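In what follows, a structure is listed as structure tokens, so that the remarks can point back to it.
Note that this complex is displayed minus one protein chain, with the remaining chains in position.
Presenting chain A:
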Amino acid sequence: MPRVVVDVMLKPEILDPQGQAVANALPRLGVTDVSSVRIGRRIEIEFTGQPDLDRAREIADKLLANPVIEDFSIRVTEAGDAEESHP
């Protein structure tokens, strides 16, 4: 069944303390060549019928992302051809 995948990320200018905490832990793994980690959220949506990108965009814009602090991108998996970004 095709799904719509919504990726939500904090805008680049918004501080991501979780990402920083992860980045700061990496040296304990012996990793020293990572300069930045940013953490986002991936949401998968299944429609009862065909994936509806417009409806998914509305869901993402109104609920899944807060446009004040976050950007989102939408794509359909298993369809492979539809992908778009909303910076």
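By our rule, a residue touches a chain if its C-beta (ideal position, glycine included) is under 8 Å from a C-beta of that chain, and two chains touch if they have at least 3 such contacts; residues count from 1.
Assume contacts and distances are computed from a predicted model.
Q: Have a look at "Methylmalonyl-CoA mutase", "Tripartite tricarboxylate transporter TctB family protein", "Phosphoribosylformylglycinamidine synthase subunit PurQ" or "4-cresol dehydrogenase (Hydroxylating)" and point out the UniProt protein name belonging to the hidden chain.
A: Per the UniProt record, that chain is "Phosphoribosylformylglycinamidine synthase subunit PurQ".
Q: Which residues does chain A use to touch the chain missing from this display?
A: Within chain A, the residues touching the omitted chain are 13-15, 17-18, 21, 63-64, 66, 68-69.
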